[in-house]
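Input: a single structure, listed below in structure tokens.
All protein chains but one are shown in place.
This part shows chain A:
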Amino acid sequence: MTSTPVSRPDEVRRYNRSSLLRLLHVGGPVTRARLATELGLNRSTIKTLVDGLAEAGVVEERVPRPGRGAGRPSLLVLPQPQAAVVLAVDIQVEHVAIALVGLGGLILGRNSWNLHRRTREPGEVITHVLESTSLLAADLDLTPVACGISVPGVVRRADGRVHEAPNLRWSDVALGSRMSGALDVPVVVGNDAELGALAEYLRGTARGTSDLVFVSADIGVGGGVIAQGAPLRGASGFLGELGHMIVHPGGRPCYCGNIGCWETEIGESALRTALSLPATSPRGAIIVELRELGADPVASVKVLGEFAEWLTLGLVNVVNLFGPEQVVLGDLFAALPPVILEQVSDEVRKRSMVSRAVGGVRIGKSSLGADVKLLGAAEAAFEGVLDSV
């Protein structure tokens, strides 16, 4: 995105071209007429741009299915996924997922694997990602032009250095430079919750909502904030540790050195405890338990009442701090029984004065499922790509 005034004709053309591509990438197939309206350009300019992109194989044009309206239908412009492909990597504590994602956000191929002990070490993860990527790329005959990586930890945006990812037991890993060195393409490394927020903003239920917070529970709890249409970042890009907001003085100790962090009350292990599941039970078992519980609203409230109260309490703080239009709950939170989600949103709307002021913040679950961070990583990679396709 550029804020400098554009003047020279070729600059104008470049600017228009990347705006058009961004629109297609995020919004999907659209008619020429609609492109003209959305971009505020006349039809002949759109024609020139689209013709150029079609010739370069970046878009395809198709006659839309005959509609009711009279007259010649406007041609439908479709992004061609293979025209620009990025590698998305989602590093989680228990597993790693990779995907080759095409223009328009289509997952063209994917892989994932569980991590245990030694395979969780940075070197092992990097090697596995690289090997797996070249296999997939060769099989699909695609070459990624950029890479986005989601990491559950504190990440320096400028060079992709992972300062600390405690649940992974990583500290000070030069992930960005090691990956870009090996892949020979630009690499963006982001905090998982920040990338989750980006995915929700561009492709999820919060699409187009300029102020939103994404909160998700994995092993850890994280939050990402989109404020006035842009990711909110702190000094050096370090931000997003909402899970370490202290909500319970005298509560449980947290590995970050504090006591009573939000994460200790609403993270995966707190949820397991609330559900009386053994500490070894995998993610899928928690999902099953939540689904079964969800069929019984009374039992849901009985089992998860206290958990819901901690979730509410933290969310009231979050809403009061950031004043979002919408809060999106991801990962394990998206599997919470409907009655709990309802109760939490009602309570937050009641208790948060900011929510009351804006007429009630919307709180709901993510629609992107387990792929939310993977899709966010892809979008982070695409940011630098759309200008140069």
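Throughout what follows, a residue touches a chain if its C-beta (ideal position, glycine included) is under 8 Å from a C-beta of that chain, and two chains touch if they have at least 3 such contacts; residues count from 1.
Basically, contacts and distances are computed from a predicted model.
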The complex's invisible chain, by UniProt name, from "FAD-dependent oxidoreductase", "Glutamyl-tRNA(Gln) amidotransferase subunit A", "Sugar ABC transporter ATP-binding protein" or "ABC-2 type transport system permease protein": "Sugar ABC transporter ATP-binding protein"
Candidate in contact with the missing chain, chosen from A:V12, A:V63 or A:A138: A:A138
Hidden-chain contact residue, picked from the options A:T37, A:T143, A:S281 or A:S388: A:S281
Contacting the left-out chain in the complete assembly, out of A:R62, A:R252, A:R291 or A:R356: A:R291
Residue ranges of chain A at the interface with the undisplayed chain: 95, 97, 106-114, 116-117, 119, 132, 135-136, 138-140, 277-278, 280-289, 291-292, 369-371
